[in-house]
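Structure first, then comments.
Of the protein chains in this complex, one is absent; all others appear in place.
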Amino acid sequence: MVDELAFNYEITNLMYASHGQPITNCLQCGTCSGTCPAVEFMDHTPRQIIGMIRADLKEEVLASNTYWTCASCFHCTVRCPADIDVADMMYALKRYSMWKGQFQAGLIGPDFSEAFVKMIVNSGRSFEPLLAATYLPRYSARDIVQEGLMATGLVLSGKMPLLPKKIKGLKKFQQMVRRIIPIGEQS
Amino acid sequence: MTERIGVYICHCGTNIAGVVDVANVSKWAGEKLADQGVVISRDYKFMCSSLGQELIQKDIKEQNLNRVVVAACSPHLHEKTFRNACKGADLNPYLCELVSIREQDSWVHTDKAAATFKAKAIVSGGVSRVVHNEELTPLKVPIHPATLVVGGGIAGIQAALEIADAGFHVYLVEREPSIGGHMAQFDKTFPTLDCSACILTPKMVDVGNHPNITLLTWSEVQKVDGYVGNFAVTIKKKPRYIKIEDCTGCGICWEKCPKKVLDTVFEAGMGNRKAVYVPFPQAVPKYPVIDDVNCTYFLKGTCKACEKFCPTNAIDFKQEAEVITVEVGNIILATGYDLFDARRIPQYGYARFANVYTNLEFERLCNAAGPTGGNIVLRDGKTVPKTVGIVHCVGSRDKNYNAYCSAICCMQGLKFAHLVHERTGAEVYNFYIDIRTPSKGYEEFYNRLLEEGTRFVRGKVAEVSDFARVPEEEGKLVIQVEDTLIGKQRRIPVDMVILSSGLQSRHDSKDVAKLFGISCSADNWFIERHPKLDPVATMTEGVFIAGCVQGPKDIPASVAQGAAAAARVLGKIQQKEIALEPVRATINADQCSGCRICNNMCPFNAILFHENEMVSEVNPALCQGCGTCIAGCPAGAISGTGFSNDQILSQIDGLLLLNILKAAVPVES
Amino acid sequence: MTEETKPFEPVIIGFTCNWCSYRAADMAGTARIKYAPNIRLIRLMCSGRLDPTFVFKAFAGGADAVLISGCHPGDCHYVEQNYKAMRRFHLLKRVLVQMGIEPGRLKLLWASAAEGAIFAAEINKFVEEVRALGPLNWAKPGELVSTPIMEEVTA
Partner (left out) sequence: MKQYAYYPGCSLESLGKSYHLSAMEVSKALGVELKEIEDWNCCGATAYFPVDEFLAYTLTARNLAKAEKTGLDFVAPCSACYKNAFFTNKYIQHDADLADHINYALEVDDLHVSGTSRVRHLIDIFINDVGLEEIKTKVTNPLKDLRVAPYYGCQILRPRKEHEDVENPQYFENLLSTLGAEPVNYSSKARCCGGSLIITNRKAALDMVRILLQDAVNHDADVIATTCPMCNVNLEVYQAQVNREFGTQYAIPVMYFTQLMGLSFGIVPGHLGIGKQQVSSESMLAIAQNTK
């Protein structure tokens, strides 16, 4: 029997509801990477990541930006000839890396997700302007200016309200969330 | 007489002994089943070996056994072996029972104690059952020497010629107007590149002229009655609207016919034919067919140009379908394959972009007798491609379509690459997942292609598009793929794309299988009796399969199977008569109430009702032994040899014996 | 370990036809697909041969459950006899309830010769279902009169 602790089994387990086939079925054909619209910006192609997982190259995989560069377009998933839910595997890796607090330095993804969830838990709804605050510091001065200009533009055009909405049943909503994950205490 | 039963437990090397404690089982059987008549119980390394069989025969003689139970592999593998062994020792073979402790025990369980426990139950079931086995003698029926071959492709042609040459009659049925099948459409054949027509045509002519072959083209099998040795096959001959006795095949009719029709069958949509036509010049038989769906006369009631010009008045618009019945002893199915429909993968652009071709279209395109006279040009009919991309595994090795490998595409892709290279000097890319060249001379051909400078990109093509992101891509088809050997996504602009569409079972294979009473795999290929040891026989006696109908394969393999099936049939014919399993139902007239419930239960109409005696009776020749009537008879008047109520009921007791013995705990072993 | 702590191991009698389901079992074997050892198979020529008394006999003899298995509808080697098996299955379920046997102890499974994996998987599922039901102990007649769910598994 295979060692349960093997990295690829950890990942497979993390793909809870992915009703696709396990990545052990991958035939390394490259359909996912040939399809991927964001592949140029990835350290390794999705196919290589699967290969690396199967080779238990845990550190290398976690250090790669590939899974945080996945745009969740699911094109790989629908095309995979081995019926592997590749996009869902990328989510699994994101969860794993956040759980282990181990990911490439300078990535915005992890903080963004964290912040996003915090916001939802605090208000029940998401709200673009607030989000901006959490990631702007990561940007170059130029970006910030642009972002600022755009934001004002949006506000003036009435596309963006100035204040976030909160849902009414927030209390119960938060209790509900606490039944699933510890995070999200009132802040 | 008192039962004297011998029990034999096979180790099958470690296949069984590795999991089941065989010694323990045989010891247990010898002691605990003695009261049921077990006088001797042994275990042996390989019961099926000659030594193992002699062991049984020796015991039968010395211990004068009158029943034998062998616990080994599946009865489907060795039942005959052990029954013959008993026969050799003058014990009626049907007094021997083979129970499976391999396929159904040692191979599927890991817990040794539990497996051993189960083995005991299975043996005990066999013992209780064998007690009620009766002496039986197989029914002998004569074998009709004629054979039906369905499908006039290379596999069917080969089979038909082998049998006919051996001096026996063959009915060769083909759905299309001519025999030849897919092979007739090809230009060259890999790996030797000899011309397909050159090697096929002579065989087709032989079939056409052979005194022992009745060629029934433009015909389809409608009904199959009877059983091995005595099939009655109903065949529908579709109307040709040609009096073949008068037709000389001169060709004036199709010259004069004013109606052009797109030929989607033989020319794969690449060319036209007339409404009256022969699919290709070397067609066998030479007689044309009038396609009544497109013929102007059948549509509008006027024209008859062919009739006017026919020098022998061979045209007959009144001709009607003819239904004939032939008697045959054996059947060979060689109905071939369909091509995977590339439209199902829109991202490959077939039928969206003009210059995306299927492999069959390309075969016609580069065929000297094809629509372009063998010139490899784009759809515009003149431009010679400068770069060509060949996409492997289209619809194959893909769980979204067909999970299996189509076996021929790699070599076909290499062949195409060579032809394109040779005739146009174009740059050729092969996009593959794995290159599979597992036959004689194939790897050498691959090497040759590598030397010729064909480019190979390892990666399954993601998509083909006409979207030019950079100037070099303008006006080209862009193949987007990961070059997995360098781990980069590449966009390769080409002028022509050839899709190696996979092979799949005929669209109507399920119906055909049902018609001939055989079974299909999950992918609807016909299932052979044994994947390795009996590849051309089926589970149905007297029905054989050859060529792609059994699974994707290339020409050499199809020919081999055609010949193999023929050899099997000739073997049967030589036996002159065949022994049928005596598993049959019989009605006890005294008990029969004449309620006739069983009569319409029988799918083979084997049960007839005697009006005056008011009782039903089973015709043993027609009865197939399914036993439904036995289970259905309210009076319990019907009994079935080989599977009698006594046998089954006591087998149930036997299987449960251990529990009754309150030995639900795996016996200490 | 002692009787009490040991998990209940049901005994299941399975009837298969000679052409599809028995070969599915063979296929599971040749493919070395593992499944629970609780089932013991009896080969019939056709599922249509299944006489309801076989099922009663099995229960009376101490079986905790019975599996009836044949070719897929439309694939019967004897044309259509498996449909008769299906009708008998549905009737049997009703009768069993009257006799105080949970209908869940009788299962109908279609399996083609190619479906060894599914055959094995279905057996495992069935064993767990029966394990959950516990050993067969005949309820007093009328104790279970709820009409059974007429489910039939297609492998």
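Going by the order they are written in, the chains are A, B and C; count residues from 1 in each one.
Keep in mind that, in the parts below, a residue touches a chain if its C-beta (ideal position, glycine included) is under 8 Å from a C-beta of that chain, and two chains touch if they have at least 3 such contacts.
Please read these numbers as outputs of a predicted model, since none were measured by experiment.
J.: As a test of the contact rule: which chains in view would the missing one touch?
T.: When the full complex is considered, the omitted chain touches A, B.
J.: By the contact definition given up top, give the residues of chain B that touch the hidden chain.
T.: Residues 345-347, 352, 400, 465-469 of chain B touch the chain that is not shown.
J.: Where does chain A touch the missing chain, residue by residue?
T.: These residues touch the chain not displayed: 16-17, 19, 37-38, 40-41, 68-69, 71-75, 77-78, 85, 87, 91, 94-95, 98, 107-110, 112-114, 116-117, 120, 124-129, 131, 135, 139, 143, 146, 150, 153-154, 157-161, 165, 167-169, 172-173, 175-177, 179-181, 183.
In the analysis below, only the chains that are shown with their structure count from here on.
J.: Look at the interfaces B-C and A-B and say which one is made up of more C-beta pairs in contact.
T.: B-C
J.: With chain centres taken as the means of their Cα atoms, state the distance from chain A to chain B in Å.
T.: The answer is 49 Å.
J.: Report, in whole Å, the distance between the mean C-alpha point of chain B and the mean C-alpha point of chain C.
T.: 30
J.: Identify all positions of chain C at which a residue touches two or more other chains, and write them in rising order.
T.: If we look for residues of chain C contacting two or more partner chains, we find none.
J.: Can you name the residues of chain B that touch chain A in the complex?
T.: These residues of chain B touch chain A: 347, 393, 397-400, 433, 458-463, 480-484, 487-489.
J.: Which residues, counting only chain B, touch chain C once they are in their complex?
T.: Residues 74-76, 100, 102-105, 107-111, 114-115, 117-118, 121-122, 125, 514, 517, 519-522, 527, 539-540, 583, 601, 603-604, 624-628, 630-632, 640, 642-643, 645, 648-649, 651-653, 655-656, 659-660, 664-665.
J.: Which part of chain C faces chain B closely enough to touch in the complex?
T.: 3, 9, 11, 13, 19-20, 22-23, 25-26, 28-30, 32-35, 37, 40-46, 48-54, 57-58, 61-63, 71, 74-75, 77-81, 84, 88, 112-115, 120
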